[in-house]
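Left out: one protein chain. Kept in place: all the others.
Every chain is named by a letter (A, B, C and D) in the order it is written, and numbering of its residues begins at 1.
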Amino acid sequence: MIQAKKQKRSTSSMIEKFVPYLLLFVAVVSVLTTLGIVLTLVFETFTFFGRVSIVEFLTSQKWYPFSEAQGSYGILPLVSGTLKVTLIAAIVAVPIGLASAIFLSEYASDKTRRFIKPILEVLAGIPTIVYGFFALTFVTPMLREIIPSLEIFNALSPGIVIGIMIIPMIASLSEDALVSVPNSMREGALALGSTKLEVSLKVVLPAAISGIMASIVLAVSRAIGETMIVAVAGGSTPNLNWDVTSSIQTMTAYIVQISQGDAGYQTTIYYSIYAVGFTLFLFTLVMNLFAQYISRRFREEY
Amino acid sequence: MVQGKNSQNETVNKNIVYKTDQLNLWYGENHALKNINLDIYENEVTAIIGPSGCGKSTYIKTLNRMIELVPIVRTSGEISYRGRNIFDKSYGVEELRTKVGMVFQKPNPFPKSIYENVAYGPKIHGIRDKKILDQIVEESLKGAAIWDEVKDRLHQNAYGLSGGQQQRLCIARCLAIEPDVILMDEPTSALDPISTLKVEELVQELKKEFSIIIVTHNMQQAARISDKTAFFLNGEVIEYADTDKIFSMPSDKRTEDYITGRFG
Amino acid sequence: MVQGKNSQNETVNKNIVYKTDQLNLWYGENHALKNINLDIYENEVTAIIGPSGCGKSTYIKTLNRMIELVPIVRTSGEISYRGRNIFDKSYGVEELRTKVGMVFQKPNPFPKSIYENVAYGPKIHGIRDKKILDQIVEESLKGAAIWDEVKDRLHQNAYGLSGGQQQRLCIARCLAIEPDVILMDEPTSALDPISTLKVEELVQELKKEFSIIIVTHNMQQAARISDKTAFFLNGEVIEYADTDKIFSMPSDKRTEDYITGRFG
Amino acid sequence: MKMINHTTVIKRMKPRLIINTFFKALFLMATMFGLLVLGILLYRIFTQGIGHLNLQFLQNLPSRKAELAGIKPALIGTIWLMGVVTPITLLLGVGTAIYLEEYAKKNRFTSFIQINISNLAGVPSIVFGLLGLTVFVRALALGTSVLAAGLTMSLLVLPVIIVASQEAIKSVPKQLREASYGMGATKWQTIVRVVLPAAIPGILTGGILALSRAIGETAPLVVLGLPLFLAFLPKSVFDMFTVLPMQIYNWTGRPQAAFQELAAAGIIVLLLMLIIMNSIAVLIRNKFHKRY
Partner (left out) sequence: ACGASGNGTSNGSQTDENKTEQAGEENKQLQGEINIDGSTTVYPIMEAVVEEFGMAQPGVKVAVGTSGTGGGFKAFIGGSTDFANASRPVKDEEKAQLEEKGIKFTEFKLASDGLSVVVNKDNDWVDYLTVDELQKMWLEDGTVKKWSDIRPGWPDEEIKFYSPSTDNGTFDYFDEVILEKQPLVEKATLSAAPNVLVQGISGDKNAIGYFGFAYYAENKDKLKVVPIDNGNGPVEPTHESIESGDYSPLSRPLFTYVKDESVKKEEVYEFLKYTLENAAELSESVGYVKLSDEDYKKDLETLQGLK
């Protein structure tokens, strides 16, 4: 019965030839997306630098784009806002994330780990607007009980909340790195009379360091790009200083502010969001490449 | 100074290091060690042989309580080390393990420098003095017969060493905490013949100072280097005696079958 | 109708199905098959034996060009199937493979129902008619001696079957495309003795209709079921002859050594 | 050589063990911190929002009067968005994964695509908003329509589904492919009939994760310029619309307590949607749990 049918395959061989090209085309969409992002940003940023000098952009210490006539476009205050928030987030997330990772991989039983890890990961899946709301309506008022001078919009509260949001990234990825350290390493150390803590900190952690570093860099990159939390709870005052109690503006929050109203099409302000977006893109790109580099370059040798 | 029950040898004057008494061990439902009685003597090499899965590794890991890393393990019976029951609540595993070193089947150096590998033990035990550490590292590496090969690259990563060198490094790491007993679980099975020979020589050397218990698959090796041999089968000790006796006139048919390669 | 060069048998009247001529195969730099010459006859069971890594699987996979799934493979020489060189550009692999079925070492049913497993081949070859499909499925399952065991659960998942049943299902799946030759790569090595027996019986049955080439580690099996046996060693065919002859009076010392279990 | 004094070693044992216990407690507390915050967050939102959560809230249009306000357009808008994002991401994501796993040769171009995908995964969502604004809203003149937002979101979550699908395809055993080829199936037949069905659970799980991300994102939509007040339902993909996170953001911005509670109620609805979707993912994973 089959032999008869075996002959007719011209359409199917057409498909065979055609499909790889179609799929290649589909696969290229992701490249086109990157290209689209880069071109969009570069193009409009270019227009922006036609109106504002790049030197001013990089060196001026004031960001005041609202006056078309005598605006001031120094990215540093926005960068400082972003860095403040990111730093606070890292200070919260790195120790807690690492401690959670160590607990889960070295101390917790299998059952505990299987129970806790997914719950922890829920934290990473909560929409950021929810965190923004939480920062503004819960964390800020709570912090103001402790620090009365804290302004309603500040760097501290969104920083802490972003930190909480990226805890599971660090915990989960670092835990993967720790778990992949072979047990023989732990046994070797335990057999020398080490306590569990010594095994974890002196043997396992150093052995997994590249995976851990990569997870931290990725999490920090995520913090840099975080938008809604800072837009809701961070304020809109670009400042070049290290004060975390006063209102700030991050690069992302600036883009949101302008997108919400102030962007008259083709004004300098309009183009400025692309210049800021481009700066942001570069920051995160460098971080991502760095994370890939360390996880590849310093891959553990065991 | 007590005559071991299973031991049919004549050396009555030696000190007993480990005394195993009615030891049973289960992995969950799996009864892996059954009624083990075994006395291990000081400054001897005791070999443990037997087919795969007979419980050799399980037994040797019980001696320094590494077996407790497997959560489903239960034991009954007693093992006393130097007269003290190691299962005693008051006996800290860390304390036991500083006296009982262990070398594993696959070399498992830490991903650190050679120096740091050896200095790891002394450091965690509180030795900070750089000079003393240097000295310990040197002595230990010499003790493990690897000093000459690595003395010029102490601060390079241990993973640059060959498998045989790594295994001797692990022995050096073990010597650095100045243990009393050294447990070795098939320490040469991952090594080439020449490295194996070196490790075997080393074991002969070490027994002057330490008591050594070695698990091996290799009958010839057991015959070559051990003073006593215990033959395990299905979680039981079938025969335990002087190595010469075991290999020349085993008293149990199964021992003989195993030694002559009829199974295993 | 040509007498195979290596074959020292007397059956000259049988048709040659596969003629392998000066076949060489490399995995990158690894020369895995060296100068293979081998003629396979119609309606016979040809067994391929040899120690691990000698190239048995490589050879059998070359016969239906499955070997091309490994990207680094290069070949030279010629294999003709029914007189046509299978390496010919114009020869579609799909066409070849519908004529040459294959059964693998580990049973590998699709994660679909029993019915769908068997109907898979006919369907991809364009048969849509439900009645015809039903018929093919039944015939094939009967042909693979598994119909009675599964006829009441045709639409249950194939992974509910035992290993032996799964393997026979895979054979049925292979029968469903009505092949001319069936290649089997250690089809029983993952099975228990009883299932093995069933598959062996089946092979005896199948050779009435198909030509079968079977790789096996099990000498007894080769002796039991095959008409001809080829002994591979290090990528070469050392000896190829009637099975009776190979097992009673091998002409090569190495064949004898292997058959008597002196190595491998 | 006797450089290690075993009695001091044993004396030092105790503090070391205490430190060990102390740190264990510390690590446990750190782990619990995350869970605690999650608990507080959910508790706060539920107690704040539960009062507004009723059928009327789901059926009403947004209103300037808090007691009348509802989330219908946002809810429907979110479903519309999912309707656009799902087919696009599945098609692009699975297609890319098949290409990379089954067809692509291991060469520089392939690894370039791969690196590109992991970088794309790290691009902040707001930058995707800028892309969408420039390309879809302005250049293609789609305005702030469902389609423009859906395309933007699709690109945003594309890396998630590509990577998940790749993993799923990779985990289909080689033997299944061999069996299919062995019967004379072509590559495409093998992919469609054997590989994809076996990879479906992983792909669907990835798809749901991607979709969860898409319906929770706010920033790119703000950049696209979705309108603040919208009291109608979209009828086609070219209509303007709003989504749950935007509506929540809108209410969060209002100082009055009643709107804060509305925001909390909206968040509950959003979280419920996410929980349902993730439960489906878990169900799929369990149902299809690898049989081979």
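To be clear about the criterion, a residue touches a chain if its C-beta (ideal position, glycine included) is under 8 Å from a C-beta of that chain, and two chains touch if they have at least 3 such contacts.
Since this is a predicted model, take the numbers as computed values, not measurements.
Considering A:F18, A:F46 or A:F66, the position touching the chain not shown turns out to be A:F66 (whole complex). Across A:T47, A:T112, A:S184 or A:S236, the residue that sits in touch with the chain not pictured is A:S236.
Residue D:S63 is the one among D:T47, D:S63, D:S111 or D:S171 that touches the chain not shown. With the whole complex as reference, residues 62, 64, 66-67, 70, 136, 140, 151-153, 235-237, 247, 257, 260-265, 267 of chain A touch the missing chain.
On the side of chain D, the interface with the absent chain consists of residues 61, 63-64, 143, 225, 227-232, 239-240, 253-256, using the contact rule stated above.
Here is the rule we go by: only the chains that are shown with their structure count from here on.
Taking each chain's centre as the average of its CA atoms, chain A and chain D sit 15 Å apart.
Taking each chain's centre as the mean of its C-alpha atoms, chain A lies 49 Å from chain B.
Taking each chain's centre as the average of its CA atoms, chain B and chain D sit 52 Å apart. Each of residues 6, 13, 193, 195, 198 in chain A touches at least two other chains. In chain C, the residues touching two or more other chains are 94-95, 98, 121, 125, 177. Residues of chain B touching chain D in their complex: 92, 94-95, 98-99, 122, 124-127, 132, 135-136, 139, 177-178. Interface residues of chain B facing chain A in the complex, by the touch rule stated above, are 64, 66, 69, 71, 94-98, 101-102, 104, 106, 108-112, 120-121, 124-125, 157, 159, 170, 173-174, 177. For chain D in complex with chain C, the touching residues are 105, 173, 175-186, 189, 193-194, 197-198, 291-292.
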